[in-house]
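To start, the structure under review is shown below, and the notes come after it.
Removed from the display is one protein chain of the complex; every other protein chain stays in position.
Letters A and B name the chains as they come in the text, with residue numbers starting at 1 for each one.
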Amino acid sequence: MKEKSGITGGRIAVYVILILLSVLTIIPFAWMLSASLKLNKDVFAWPMEWIPSNPQWANYINIWTKIPLLKYIGNTAILTVVVTLLQLLTSSFAAYAFAKLRFWGRNLLFLGYIATIAMPWQVYMVPQFMMMSGMGLNDKLIAMVCLQAFSAFGVFLMKQFYDGIPDELCEAARIDGLSEYGIWAKIMLPLSKPSLATLTIFTFVNTWNDFLGPLLYLHTDSKKTLQLGLRMFIGQYSAEYGLIMAASVVALIPVLIVFLALQKYFVQGIASSGLKG
Amino acid sequence: MKKLMKKAMALMLALLMVAGLAACGGPSGEESKAPEATKTTESKAPEGGNEPAGDEEVTLKWAVWDINLTTYYQPLIDAYVADHPNVKIEMVDLGSADYQNALITQLTGNADLDVVCVKDIPGYANLVKGGYLADLSGEGIDSAPYGGTIEQITVDGKFYALPFRSDHWVIYYNKDLFDKAGVDYPTNDMTVAQYDELARKLTSGTGADKVYGSHFHTWRSAPSLFAVLDGKNTVVDGNYDFMKSTYEWVLAEQNDGICQDYGTLKATNTHYSGVFFNNQVAMMNMGSWFIPTQIEKVKSGESQATNWGIVKYPHPEGVAAGTTLGTITSVAVNEATAKKDAAMDFVKFVGGEKGAEIIAKTGTFPAIKSGAVLDELAKMDGFPTDENSKEALSTTQVYLEMPMHDKAADIEGVLNEAHDGIMTGAMTIDEGIQKMNDEVGALLG
Partner (left out) sequence: MQTTQRPAVSEAVAKSRKKRELIKNVVAYSFIAPNFVGFAVFTLVPMVMAVALAFLSWDGSTNNPITFVGIQNFIDLFQDAKFRQALINTVAYAVITVPLTMAASLGLAILLNQQIRARNFFRTMMFFPYVASMVAVTAVWNMLFNPAMGPVNMILSGLGVENLPRWSVDNNWFICMGTVILFSIWKFMGYYMIIYLAGLQGVNPDLYEAAALDGASPWQRFWYVTLPQLRPTTFFVTVMLTIQCFKVYDIFLMITNFGPGGKTRVLVGNIYEAAFTSRKFGYSSAIAMVLFVLVLIVTLVQFRGEKSMNE
């Protein structure tokens, strides 16, 4: 049990530091929100008005007609959900083998995965693009799924978590007659809920925010993702500060909602005894 | 050890070949698994090959940039489709910022593009080197009406793109800001020094009310190419000492707050149109492609610079008025397309006389420029009504921003970087020019 002493000096200092840091961290978003409700000429007015006296809600209406934002969001949402599901399933599966099974070529294969994390995507994007085009995947959302669903990152992260679970647990289950699949499904998965939640958030965010992949693969307007659309918008309407910020806010909201929804579960998961063994 | 290396190399090469084959859409076993896109193309090829005007459906994919900001794509398509009801044309917007990169990447991956726009000369040079474009020289196109532009893009007796737009640089000015400052409007015969002087007179205010006399967009061509207007040098010669005086006066304007700071414009990724729309600048040197955008945005209310005009580009002392910079934009056929005849027909339409008329109606400069076309442009609804603006549409001598050169893209990369260094003050003018001389010198060997 942690000591539950009352208000001490140390405690107050912690709060002060935390509040200060939070404010610093969050200022860019506050600015974004504030600027999104202003006329272009007022965005840089100094001293600045944090809460615009004459909020331009029209900015939030205009962005939907300036670019097909809804379409972009839809594409991104489909992509993100598919990639995240595939990533969770295949990564936790593979990570179990790497963490808890002894087999031929284990270290070699795992080194292969680590090397992939290391290899910037830009290194092989051209041969990859050619190959994908040869398969007829160019300008298709499925290309982005292939690109992102099998990342080494997921395997690596899950393995790190599984390594923390004592081998004796698996041994005991084997003695009880559980198959390896059973151990994975009945012991590892429930224990690794926090890490699954973590991976979900990371994969979701990475896919949602990916910019360079879609830039190369998706060019028809109806297939573009939100990030690509946002970047094009910034390029075309660069002096429309208010509109750019409004579009940016819209781009952030879905990911914020998902994060907040999952975050509760996620923190609970971390706090549960899963990782303490 | 050596043997192993050789073996590994052979394996890698083999893999590469396989990928190459797959990308070529060769008749390998895997083709049958390829999704519809490839299949339809292949099944259509034999029939569509000989009769472009046939009855069966053809869908052409046309690579363009900035669909939203460009006024003539749709009218061109509408006019063509009206005559060819069996043809459908889909535009693929690759964005303007990185268009040539995106295009060549798409073509490398054999994306199923049929017709492509070619944005600039370096891009064209790369496309030709890579063999991506179909030869147009045997298609019976008369080069005479194109005012010498076809000759400028001819390589070894062949040309691979048909110019459909040819723009030249002019000065856009905001009449209201001139009136407010009590300064006379600029004229069609203005030296560079006079332009500088005028810009200084028009600069006023601070903060949000600041009005800049001139505006140089962040492109290298905007400020630095005043240096080539005397016709004595080009930017592919390998020596750039002649640019020094131009950079000197431009930097002086920047230091004196006559034009917006390059670094700031770059940091905020500022588009020149917004600056002009918002009455922030009195004069701006920009290509004639901005005319239709400005007209349209005045109508839609997006541009607040409603009272505007254009005049001829400032010229160096001793050079005739009407000397200016130019660019050409062209259309081409993807060498790898299975619908070559249909694509060729569309390209000839866009780059031909009919296309020119349609383009001119939207206020854009077609490559085929007759007196009638220029009249058409000046008569456009929304075009400034003063005589000077109309006269500014004609030119006496046009130098291409980037002449055709085998290494144009590499040279441009060096020049852009040095330009960035000079304009931000990261390098002195002398250092920047030295960099250009050294690095381009190395490229030219």
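Criterion: contacts are C-beta pairs under 8 Å (C-beta built on N, C-alpha and C of every residue); 3 or more make two chains touch, one makes a residue touch a chain.
All figures in this text were calculated on a predicted structure; none of them were measured in a lab.
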item: Contact list for the unshown chain, restricted to visible chains; value: A, B
item: Residue, one of A:L18, A:A58 or A:L85, that touches the chain absent here; value: A:L18
item: Sole residue of A:N59, A:T80, A:Q128 or A:Q236 that reaches the chain not shown, by the stated touch rule; value: A:Q128
item: Identified contact with the non-displayed chain, of B:A267, B:A320 or B:A372; value: B:A267
item: Missing-partner contacts on chain A, residue numbers; value: 2, 4, 11, 14-15, 17-18, 21-22, 25-29, 31-32, 35, 43-44, 46-48, 86, 89-91, 93-94, 96-98, 101-104, 106, 109, 112-128, 131-132, 146-147, 149-152, 154-155, 160-161, 163-164, 179-181, 184, 194-195, 198, 201-202, 205, 208-209, 211-212, 226-227, 230-231, 234, 241, 244-245, 247-249, 251-252, 255-256, 259-260, 263-264, 267, 270-271, 275-277
item: On chain B, residues whose C-beta touches the chain left out of the figure; value: 9, 12-13, 15-16, 19-20, 23-24, 101, 104-105, 108, 110, 126, 129-132, 260-264, 266-269, 335, 409-410, 413, 417-418, 420-427, 432
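By our rule, only the chains that are shown with their structure count from here on.
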item: Separation of mean Cα positions, chain B and chain A [Å, integer]; value: 38
item: Chain B contact footprint on chain A (complex, rising order); value: 40-41, 44-46, 66-67, 126-127, 129-140, 215-216, 219-221, 232, 234-240
item: Chain B residues within the chain A interface of the complex; value: 16, 19-25, 30, 33-38, 66-69, 90, 92-98, 102, 105-106, 108-112, 207-208, 268-271, 273-275, 277-278
